[in-house]
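Of the protein chains in this complex, all but one are displayed in their positions.
So that you can tell them apart, the chains are marked A, B and C in the order they are listed, and the count of residues begins at 1 in each.
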Amino acid sequence: MKGWNFCSDNVAGASPEILDALTRAGDGSVMPYGADPLTAKVEQQLREIFETDLTAYLVATGTAANSLALSAMCPPYGVVYCHPDSHVNVDECGAPEFYTGGAKLVTVDSTDGKLDAASLETALGAGWAGVEHHSQPSAVSLTQASEAGTVYKPDSIAAISAVCQAHGLGLHVDGARFANAILTLGCSPAEASWRVGVDALSFGATKNGALAAEAVIFFRPELTDGFRFRRKRAGHLFSKMRFLSAQFDAYLRDDLWLANARHANEMAARLAAGLAEIKGVTFLYPVEANELFVTLPEAVRDGLEADGFMFYPWAAGGPQCVRLVTAFDTPLEAVTSFVDSARRHAATV
Amino acid sequence: MKGWNFCSDNVAGASPEILDALTRAGDGSVMPYGADPLTAKVEQQLREIFETDLTAYLVATGTAANSLALSAMCPPYGVVYCHPDSHVNVDECGAPEFYTGGAKLVTVDSTDGKLDAASLETALGAGWAGVEHHSQPSAVSLTQASEAGTVYKPDSIAAISAVCQAHGLGLHVDGARFANAILTLGCSPAEASWRVGVDALSFGATKNGALAAEAVIFFRPELTDGFRFRRKRAGHLFSKMRFLSAQFDAYLRDDLWLANARHANEMAARLAAGLAEIKGVTFLYPVEANELFVTLPEAVRDGLEADGFMFYPWAAGGPQCVRLVTAFDTPLEAVTSFVDSARRHAATV
Amino acid sequence: MKGWNFCSDNVAGASPEILDALTRAGDGSVMPYGADPLTAKVEQQLREIFETDLTAYLVATGTAANSLALSAMCPPYGVVYCHPDSHVNVDECGAPEFYTGGAKLVTVDSTDGKLDAASLETALGAGWAGVEHHSQPSAVSLTQASEAGTVYKPDSIAAISAVCQAHGLGLHVDGARFANAILTLGCSPAEASWRVGVDALSFGATKNGALAAEAVIFFRPELTDGFRFRRKRAGHLFSKMRFLSAQFDAYLRDDLWLANARHANEMAARLAAGLAEIKGVTFLYPVEANELFVTLPEAVRDGLEADGFMFYPWAAGGPQCVRLVTAFDTPLEAVTSFVDSARRHAATV
Partner (left out) sequence: MKGWNFCSDNVAGASPEILDALTRAGDGSVMPYGADPLTAKVEQQLREIFETDLTAYLVATGTAANSLALSAMCPPYGVVYCHPDSHVNVDECGAPEFYTGGAKLVTVDSTDGKLDAASLETALGAGWAGVEHHSQPSAVSLTQASEAGTVYKPDSIAAISAVCQAHGLGLHVDGARFANAILTLGCSPAEASWRVGVDALSFGATKNGALAAEAVIFFRPELTDGFRFRRKRAGHLFSKMRFLSAQFDAYLRDDLWLANARHANEMAARLAAGLAEIKGVTFLYPVEANELFVTLPEAVRDGLEADGFMFYPWAAGGPQCVRLVTAFDTPLEAVTSFVDSARRHAATV
């Protein structure tokens, strides 16, 4: 039996609309490094979607987007507060430290994979600000949807932003799965970003149907000082920028970005619903986007692997906990057959 | 009248074969971050083309390739010797300094845009090695084809390599236009790289038909220590690596890379031949690849611009000097009409 | 009433023997940057004291010593494991991150202010080694005596070293108070360092009678590669090196370093003994060197402050917890009068 791959949304390919856009963009001469019409158009599209006069810089990877954004908000002697499991903290091989020139990531504990305002306030209470012996509190980075597949409500972000403003910190959102979160919240992009105090957003497309495209969006113009130079000297300025822009153009056109995320979320919800009915299956976190963290009975887990399904263990949830991720292109058949397999193996216990 | 764009080979689009390969690669699930079959295949293709057991890492931009390669060869307290006009020195916004953690680029003067062994030896004679007051000589970076559109002969590289070896320096080649150089030399890739002592090569595809794809190739295994971590923490590890690999797969298949470069070189040669016959046109450097540096009579230059042709001024050659670059997709018509226009305007002088 | 200052051992002045040595060293011409006889002599003295063929580099501050030592053991993409309260982690404004080029300090919880081998092993069990998404485990830094005023027994260090060796990590000791620890242990410097697997030691003099002098000592020759260049480019190579060396020469001569630390420890022990008899006084950690962490009844604390005694609060121990530090020059009268004052104010409760 052929299984399906639930390891990550980055095992997915690319949306046909985006691949077509690349092909269309491949013809003829245009000026390089972003001085092309498509790049200007994409920034305009983002302004319309976010309903504000933002600045956007395109790059190819989420790690680049996050690290560059943080380097604009945090001096070399700064502190970025983040969740212990956040991508910036544990999955980027120290990229934020590299890009900021040696800033410190300080983790703030919380529940369901999300920072909360109170724990952030406690962390800031250590009294580092203004004292030269300590790295200086400079920014907060939160992940939307979080690494636990949970979603920050706008008022939670607003509460975190209030702490940031009281302490003079910038607020960055790693939005590799921002589309998935927006759909769960049922709110507008603006309501989940600048209207609740977000200063900079890594707006992801790669995990949601693009090949390799992310936008660093700034909602405060002063943060953009020097950003072009930081991007270039990091090797993240594409000469043939049109090919990043073409991905975004197709991604944003006709709400493809929302359609893709909606599908991924629906597949996750169906998968969760199916697994919830199986005895012995428990969920580590609420399923609010396109990721599930589930503890499977040993026979179920072994059986699924024997059937060829692929997924990663999730050590933080214990030895039987696994992570399952759906994507824009996860077929319903993949979900159905996973649940069927799980149910079948559960019956053998 | 519609002109043509000779500003750079990065104003070109992408080869249809490469765009097709992307589309084909876009379907289905594969493991991310290079753990896919296509990435392994590309490294194998490169081994065959270079006839040695190299290691290759794919990234998306030339600046990333160069800076990452140099960071593997040069400590933070090191010196990279390079040409004053080299891309690493003047066109990467300090990327080598960023990636190495603060190494120093020291320029070595020479002729025709190329380093030579004697001037390098002189620079090394300053006696910095081993003296703690000075950044330490660590690497040499040369550009093939050079920023002047000229080509290093293998024996010139061998002579530079001999100096490097005598002084314990690594030798890096910025090969953004390596294909163009190979064709001019009529030698094999091996004969222009590791056989003459090159340790690391930025093997470019972007300027020659890819969308955004470069390979960092190491010919000495010890240089690869830690490289994976450097690439990741710079945000240059693609999650959907298949899309970098697909570009290279198509680029290398059926010698597309050579065919593309051959066309660009031929267009440059025809352009040079046509312009050489026009009175008052002089060449700053020999035309050996796909770039021309020509001084045009004022009326000719103005007339070409009025006719809509696009190109950059080249200040180093004086006020009337311009750079003309051909690419894999430059139509013969572009060359013909450029020469026609130049001839017509020259006749009016 | 005049109080005494127990804020830190850096509120102390300098040993007369060391000041005399400076004056003696100030005359006449000697070659700079360490090419003087005194610098060579000091390294030899350290070899005798540590009974091994070490390499020593003098610098002026503990932060410089620690950060430079770690930069020799940890690549930019590395991890240094340390205690949450360690100086490198919270009191150096990100110096280790700066000097390593962006390494990550990961904290390991433990008891009594000390790392232990088991918790380190657990931290290493996260599976980061060799996986390019994560900063790479590279070094462990422990503090002897610890920031809690406690002392690692040699077998504890040996156990930590065994974990380091199993995982390929370097072992650094921040020995700002190494002398104080040695005396408590009653062992030789060798038995508390290289014989139990320490690779690099920041051997402090500043807190123990010098003006500003620390030695970075390497017990493994390969760690010294490039160290001279790192020290120079950090601005920590003194041109008039004789004045660092003269401090060390006097510090090591006739065991001044041990005599100074012995006095500080004795004053701490007397202070602890006196306070222990006062009702309501409790100790946060065992008193094993020259630091006390004590919870004082509110009336006692307020009374001591009213009497002019100076000390810092220690928030981690609760609102009534304070830190008291003795030094080489703490007079017995300071201890006696502190205990008298505390006793008197306790009686009023």
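To be clear about the criterion, a residue touches a chain if its C-beta (ideal position, glycine included) is under 8 Å from a C-beta of that chain, and two chains touch if they have at least 3 such contacts.
Quantities reported herein were computed from a predicted structural model and do not represent experimental measurements.
The missing chain, though absent from the display, is touched by one residue of C:Val42, C:Ala56, C:Val80 or C:Ala95; that residue is C:Ala95. Of the listed positions A:Gly3, A:Pro16 or A:Pro75, the one in contact with the omitted chain in the full complex is A:Pro75. Screening B:Asp9, B:Glu43, B:Glu132 or B:Glu214 for touch with the missing chain picks out B:Glu132. Of the options C:Phe178, C:Phe243, C:Trp257 or C:Trp314, the residue whose C-beta touches the omitted chain is C:Phe243. Although one chain is not displayed, chain A still touches it through residues 33, 75-77, 101-102, 132-133, 135-136, 226, 228-233, 237. In the full complex, chain B makes contact with the omitted chain through residues 76-77, 90-94, 97-98, 100-105, 126-127, 132-136, 315. On the side of chain C, the interface with the absent chain consists of residues 4-5, 7-8, 10-16, 19-20, 22-23, 25-33, 59-65, 67-68, 92-95, 97-99, 206-207, 211-212, 229, 232-240, 242-244, using the contact rule stated above.
As a working rule, only the chains that are shown with their structure count from here on.
A separation of 51 Å divides the Cα centre of chain B from that of chain C. With centres set at the average Cα position, the gap from chain A to chain C is 42 Å.
Shared interface positions of chain B, i.e. residues touching 2 or more other chains, are given as 33, 229, 232-233, 237.
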